[in-house]
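Structure record follows, encoded as structure tokens.
Heads up, one of the protein chains got dropped from this complex, but the rest are sitting where they should.
Chain naming follows the written order as A, B and C, and within any one chain the residues start at number 1.
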Amino acid sequence: MAAFNFILSESARNLIRNRGSFLLSTIVQAICLLLFSLFVLITINIFRFIGGAQRRIEVYAFLYDKADSTSLMENIRLLRGVADVRYVSKEEALAELKEELKETTSLVEVLGKNPLPASFRIQLEPGSRTLEELERIEEKISILPGIREVWSGKEIIRRLAKAVRLVIGIDIALLVIVAISIVFISFQTVESTILLRSREIEIMRLVGASESTVRSPFLLEGLVQGFAGGIIASLLVTAFYQITAVQTQIIVFPYLTLFVTNIVFGCILGLIGSNIALTRILK
Amino acid sequence: MAAFNFILSESARNLIRNRGSFLLSTIVQAICLLLFSLFVLITINIFRFIGGAQRRIEVYAFLYDKADSTSLMENIRLLRGVADVRYVSKEEALAELKEELKETTSLVEVLGKNPLPASFRIQLEPGSRTLEELERIEEKISILPGIREVWSGKEIIRRLAKAVRLVIGIDIALLVIVAISIVFISFQTVESTILLRSREIEIMRLVGASESTVRSPFLLEGLVQGFAGGIIASLLVTAFYQITAVQTQIIVFPYLTLFVTNIVFGCILGLIGSNIALTRILK
Amino acid sequence: MIEFSDVSKIYGNFWAALSDINIKIDQGEFVFVTGPTGAGKTTLLRLIYRDELPTKGIVKVFGHNLTTLRKKIIPELRRQIGIVFQDFKLLYERTAYENLEFSLRVIGIPKSVIKKKISDTMERLGIGHKSDSYPFELSGGEQQKVSLARALIKDPLILLADEPTGNIDPDGAAEILNIFREINYTGTTVIMATHNTKLAKSSRKRCIALDKGNLISDGSI
Partner (left out) sequence: MIEFSDVSKIYGNFWAALSDINIKIDQGEFVFVTGPTGAGKTTLLRLIYRDELPTKGIVKVFGHNLTTLRKKIIPELRRQIGIVFQDFKLLYERTAYENLEFSLRVIGIPKSVIKKKISDTMERLGIGHKSDSYPFELSGGEQQKVSLARALIKDPLILLADEPTGNIDPDGAAEILNIFREINYTGTTVIMATHNTKLAKSSRKRCIALDKGNLISDGSI
């Protein structure tokens, strides 16, 4: 197409003429994308934390001092949903406590006798880390002879499930808001360019320009803007990565994925926005 | 001025014609102001916390079991910078520890004898809550006979001073950034309105409109935009207030001040931005 | 080549800018369209380059019925038609040269081949020394000549000129009429709308006279 060069130079002309509002819109788009990236980041890390917490769920079964730990352990191990059972003796329990209370060593040392009970630490199979399963298993164990008390993290499970629902909800809402914002911003910028150039468009058409020649510069403008917004967001994410993840190494940071996603996302939404502007104004 | 009505209707016309970019710019301005408000909020609360922490600074002086607490107390009370001295006996110290370790009551109960020393809790006068003063007083006390050890929150003071400097630095930086952004955005919007209306302006001048009639609608546009941005930011702050402060009641929230500040700030910066645009484009 | 059959154009449901026009213009003809202000001259031309559609009747150009012409074909139609607009329609932010360049590049003609063509056309109309001037730096007549140059430069099959001498002095107008005659000799159909009845008369060409949207005479006068 011989007009390709022409379209490119026209687009450049547009951008230079509108550089102020182009800059403004690009920055806003970048901020939107950055916001989204940060939230994706938070989500990923929350899920990782939740996964870790679920994996660490244990049921504690405390024994009477005289209970027959070996046969009890066998019984528990046979229960459906139980992955592993570990016996913690009275002495081990005390050692654990000492460990936990590090700062008050002197207190622990003056203890005359050991008041702590022996216990089983019961780990569950992945499929059984739900509220209903936990209640079933807890009940089964508590009626066994020699078991003084059963304690499980039911409350934790309940809260985790709630957290997951909340995070997913916020994520979807934010995705929609960010997407709409970016489309709106592209639409807005391209629309005002079209209005500013409406005379030029009229004349182009009158001298015989094809529809694609008329439209391409505007589509390109939306694309470039989305792309620029994506690049800026990606650079900010990179800066953030350098500051946080590299130094602290606590959080998961799928940094390259975010980089690419921002740009692709920006381009697509930019195109959609300018397309809407074109179909709305240029009948 | 007979043209006043005219200026008003022209401004309204401008706003309606540019409603898209007006909306966009207003939202961006609102976000800037909101950001600023939140930071002011954080600052206020950090300062309150720092103030509280400073007020609570105490020097602990631990006594040998046989020390003469009454005369020691007299001596310490006479030191320059000391506001108040409180004697905490061995029994009181144990009671305090019991209180702090709430969850492990059983452990404390089984203690045979009391291993904790008696101590003085020394409060300082406001002017002496600095690093140098603290060191001086600490030294003076530690050479008194019967004092086993002196402990003061030197490190805390050092950190607090650092935090204060940091917060003030960030605050000023943010204030400058937000102010520049808002001025830039107003400038941008008004500039593009002027460009869009340059033909109208030319004609206005040719038919004899005074400079103030030509300029006022644009100044008004900047003002309205700053005002709108301020209002939106204030509403968001209010929403935030309802969610956080009212429910939790932990943080200080000078909510009315922020509300007014946002609006005034928005108006002034909006006017400055449109004024720059006017003097730059309309020679 | 151009055929109006019972064409009426009614703006806004009641204002008849043209009523029941029947005309036929053959390839290579030279036709004046005359009439006072508001007679419908510009409207007639706009129907030919499909800027407006007739409210009633059929307009045929190059054998195409413009009412049913597919939208994608419109640009191709317009590439064959050179138009001098009554209000010039120059791009304000481009120089005279760039205005001509724009109109050629927009239809896909590469930059390399158009330079000479532009300077030739501008010389011919006597505005070669103004090629780097922006429209606001040109006098009314000079702007009109740039608009004229833009229509001529693409060697159109049909030239539509709407009041092309309204801002040009009598001598200049005669020169332009000569240029029109020249390109008419090479086979281009020329249709010129003007209120300057005297000019039209003196040229002894076919003359379509309109008044208030009605065809009141058609033929040489």
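In the analysis below, a residue touches a chain if its C-beta (ideal position, glycine included) is under 8 Å from a C-beta of that chain, and two chains touch if they have at least 3 such contacts.
Note that the structure is predicted; figures quoted are calculated from it, not measured.
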item: Contact list for the unshown chain, restricted to visible chains; value: B, C
item: Option from B:Ser210, B:Gln242, B:Thr257 or B:Thr279 whose C-beta touches the chain left out; value: B:Ser210
item: Contact residue for the chain not shown (choose from C:Asp26, C:Asp120, C:Asp155 or C:Asp169); value: C:Asp169
item: Absent-chain interface as seen on subunit B, which is shown; value: 1-3, 5-6, 199-200, 202-211, 213
item: Subunit C residues that touch the omitted chain in the full complex; value: 11-12, 35-38, 41-42, 86-87, 137, 139-142, 145, 162-163, 166-172, 195-198
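Please note the rule applied: only the chains that are shown with their structure count from here on.
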Hypothetical removal of subunit A, resulting connected chain groups: B | C
item: Most widely separated chain from subunit C, with each centre as the mean of CA atoms; value: B
item: Per-chain Cα centre nearest the global Cα centre, belonging to chain; value: A
item: Between subunit C and subunit A, distance of the C-alpha-averaged centres to the nearest whole Å; value: 63
item: Whole-Å gap between the CA centroids of subunit B and subunit C; value: 70
